[in-house]
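Worksheet: one structure, shown below.
For this view, one protein chain was removed and the others were kept in their places.
So, subunit A:
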Amino acid sequence: MPLFGKSQKSPADVVKALKEAVNSLEKGDKKAEKAQEDVSKNLVLIKNMLYGTSDAEPQTDIIVAQLAQELYNSNLLLLLIQNLNRIDFEGKKDVAQVFNNILRRQIGTRSPTVEYICTKPEILFTLMTGYEHQEIALNCGTMLRECARYEALAKIMLYSDDFYNFFKYVEVSTFDIASDAFSTFKELLTRHKILCADFLETNYDKVFSHYQRLLNSENYVTRRQSLKLLGELLLDRHNFSVMTRYISNPDNLKLMMNMLKERSRNIQFEAFHVFKVFVANPNKPKPILDILLRNQDKLVEFLMKFHTDRAEDEQFNDEKAYLIRQIKELRPIADH
């Protein structure tokens, strides 16, 4: 056997061998153990072609291009993701690394893998349902976040029905999976500003009725993260019309005022950043103004004592002083 025999296998050979191994793993026949070994071995070969190793550089662009072409033609990416739960622990991570590297491939300004996945959206949907399976959730998460970097792929995910499953995934009892799902969720809602603004505007009712549940979640981490993200979404100028709509609803104001009083200081602080938008709005609808007026004195007193230990946070103190002034100056709209 030649000394470097294995690494000289052509991309076509490796892809073919990997596909056969995954197929037999899927069937679960008596050769499954051998198949498991072959899957791991070939995944490492592909990974090394793409990333190199401590003693070898990555393969040349031509070899990588061949490899990518073979992966598209053989439909192997989808097959790997569909069988991810059957692949061993390290192999699952190798799949994610291979996937993420191939995804970043560029020819000039084109991203061929992104174009390929657009024609096979099943890849995205399979990855999204990955959050339902403990043993592959985190692997799918790393691939999903990589996909979300591309507007075309983020769009497919946002506008699919499966997107609403995220509201469930970010609240699962296992902390690491819920946190990972939340990072993906956040990436999808913030990465591509215009796409996200359009999405939130067209689907306002559906998204915010789901979002309301997160803000009321029993899970402290979910509540805190979703409140923080809400603040970021509303304060992003791209989401102006979404913000206007959000701060016109008195129920939203009531929720934030209650969250200002929560026992968690972090939640109080994040709620402050949403609450300030209601107060700063120059065109407050009557129901909003009425609530603020009914609580005028209490709010002023409350805010005077609110997080007084944040002396160094200049921006916060300026904003707080501004809010106090605004609330003091509130007057009922004259009836006509």
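What to note about this one:
Note that a residue touches a chain if its C-beta (ideal position, glycine included) is under 8 Å from a C-beta of that chain, and two chains touch if they have at least 3 such contacts; residues count from 1.
Operating definition for what follows: contacts and distances are computed from a predicted model.
Protein name for the hidden chain, per its UniProt entry and selected from "STE20-related kinase adapter protein alpha", "Cytochrome b-c1 complex subunit 2, mitochondrial", "ubiquitinyl hydrolase 1" or "Proteasome subunit beta": "STE20-related kinase adapter protein alpha". Within the complete assembly, A:S264 is the residue of A:S10, A:S241 or A:S264 that touches the hidden chain. Screening A:R104, A:K168 or A:H210 against the full complex identifies A:R104 as the residue touching the chain left out. Where subunit A meets the chain that is not shown, the touching residues are 51-52, 54, 58, 89-90, 93, 97, 100-101, 103-104, 138-139, 173-176, 178-180, 219-222, 224, 254, 257-258, 261, 263-266, 291, 294-295, 298, 302.
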